[in-house]
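Complex shown without one protein chain; remaining protein chains in place.
The block that comes next holds chain A.
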Amino acid sequence: MIFTRTLLKRHSVLPGFDLALGFALLYLGLIVLIPLSAAFLKTATMTWPAFWEAVTSPRVLASYRLTFGASLAAAMVNAVFGLVVAWVLVRYDFPGRRIVDALVDLPFALPTAVAGIALTAIYSTHGVVGRWLAPWDIRVAFTPLGVFVALTFIGLPFVVRTLQPVLEDLHTELEEAAATLGASRWQTFTRVIFPLLTPALLTGFALAFARALGEYGSVIFIAGNMPMVSEITPLLIITKLEQYDYTGATAIAVVMLVISFSLLLLINLLQTWARQRQGG
């Protein structure tokens, strides 16, 4: 015990373990836990039937399906294509690479409402892309598909930025070794590279997914917000607030919070499992 304490003290660059831990807890408490527990406390003033009615009305259920479904789909697409983007940025040198690299961060910096307005302009039936999709009867703007597009847009940087450093650490010698041992390209990818990337990929996926769940600004512009069809859960929370129904709004928020936290916890466990499996 004494040994570990001195060890910690000796290795710590920041002022003392106790102080640092105390600060970390206080900081998390003020910024995260107190505001979130306020949501739970507000909900606690409701009776159980009132809570149940607020969080399971047909419109709210439809919005869960859309929000969680579109977020999941967007995060999965980002996991695949984000990996490709990260791979290209790390492995290949081409003119304008720096610019492409900087472009990846744009969805981070842009006010999401701007993204929403821009995407809607492009994908509505009169927009530059939407115009070409319209003859095939594919509508993006003002449909659930539009929600998916917006969520994919805002989620992309999370996957790319978590994978990039891992890919940079991944030396080509590994692939060469695999090749000399007679592995095909596909085998090298599935047996050697992919397992090493899995934990980072899961992290990126989880971050993109979590970000999509909470997204409001860009989605309300492109969704069309039709009840039962293209309403996201955050919009219903705003709707409740617009009626000064603070408890109803926090009730839905609490449900979202619990579901997202459980999902993120699950992904975290998966990540740990993946890391252990590769003997990390």
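Just so it is clear, a contact is a pair of C-beta atoms (placed from the backbone, for glycine too) under 8 Å apart; a residue touches a chain by one contact, two chains touch by 3 or more; residues count from 1.
What we mean here is this: contacts and distances are computed from a predicted model.
For the omitted chain of this complex, the UniProt record lists the protein as "Sulfate ABC transporter substrate-binding protein", which is one of "LysM domain-containing protein", "Nitrite reductase large subunit NirB", "Na+/H+ antiporter subunit D" or "Sulfate ABC transporter substrate-binding protein".
The missing chain, though absent from the display, is touched by one residue of A:P15, A:P58 or A:P135; that residue is A:P58. Contact with the undisplayed chain is limited, among A:G82, A:P107, A:G155 or A:G248, to A:G248.
Of the residues in chain A, those that touch the hidden partner chain are 54, 57-59, 117, 120-121, 124-127, 141-142, 220-221, 224-228, 235, 238-245, 248.
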